[in-house]
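A protein chain is absent from this complex, but the other protein chains hold their places.
Right, chain A next:
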Amino acid sequence: MSFSSPFAASTAKAGHGSIKLSILPPDTPVLRDVSYQYPLKLVAPDPLPPSEDKSNGHAPRLVHTVFLLTYGGGIVAGDAIDLSVSLEDRTRLVLLTQGSTKIFKTPDPSLVSRQHMEVTLAAGAALVYLPDPVQPFAQTAFSQSQIYHIDGEKSSLCACDWVTSGRSARGENWDIHEYKSRNEVWASDKSGKKRLLLRDNLILDKHGRTGMQLAERMDGYSVFGTLILRGPAFSSLAQYFMVEFEALPRIGGRDWGDSAPLELLPHEQRRVQRQIREKRDGLVWSAANVRGFVLVKFASREVEGSRNFLRDMIANEGSVATSFGERALLCLK
């Protein structure tokens, strides 16, 4: 995976792509390489300066954004996409999509479409990966993996992985052959030995001896997702998720009407409004602080419920928009 020239589209294999973000001395982050092959397409709009305080010595001068696209707006049976991303120290990248990643019908269940992404984050680098959800249509087989290699406690990661039940307007409800999504975070110790820090692996297929259709196994939910947070750039967001999870009303508890304070603080008002919306959207979520990560799991009846939840949480907390720009939340609008 070495590239002799930073200018040539040096990957010749179909579906391969590469993004490299480096620092041009003294302190200007530049996209040293953005190359791709059909059916993958990468679009890099002009980088923007973050709105956060310039006196903060850690803030880079520019934040880059790259859109992951596919020709035809989706992944056709048998497609294989293989993207490698590498971020140097003091660089920040926002990875987005334009609309949900559609997975098209396969003629043969054993013909699996694949998408693989390998991300290397130097200490001090930060990635926001907040794409639209994957939308596998009926009779599809898809397998994706997102593998992150981090360097110690200083690499920052905010990655969301969510999937929907298909085209609900056409009555599709998890009518897929197979869907797999794997998220892994690895670290290396000084001797170069790799250690698995996190593995989040979702496997939806016909196995499991449940005697139930996939739709039934999903308990009426149309969207499932995981948000992975780690590192200094997202510690405040991670903390926010934990606090809000603690503040969720107890399941099966009763409101006796004697505990409501008369005047709510602004953040409490936002919380109450969000919780009302969660209830209406049939959204459930949980957050856990494990092994240096905050891991958020969520599910909702419709796509919009999860989108509302993620946007409300990330926008209300505010640090992502400040450090990475409003554009980072584009897929949640």
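The rule we apply is simple: a contact is a pair of C-beta atoms (placed from the backbone, for glycine too) under 8 Å apart; a residue touches a chain by one contact, two chains touch by 3 or more; residues count from 1.
Throughout what follows, contacts and distances are computed from a predicted model.
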item	value
Which of "Urease accessory protein UreF", "Signal peptidase complex subunit 1", "Trafficking protein particle complex subunit" or "Cytoplasmic tRNA 2-thiolation protein 2" matches, in UniProt, the chain that is not displayed	"Urease accessory protein UreF"
Hidden-chain contact residue, picked from the options A:Ala299, A:Met313 or A:Ala328	A:Ala299
Per the touch definition above, residue among A:Pro107, A:Gly171, A:Gly192 or A:Gly211 touching the missing chain	A:Gly211
Of A:Arg114, A:Arg182 or A:Arg311, the one touching the omitted chain in the full complex	A:Arg182
Positions on chain A contacted by the hidden chain, ascending	180, 182, 195-205, 207-212, 217-219, 221, 224, 226, 245, 248, 250-254, 284-291, 295, 297-299
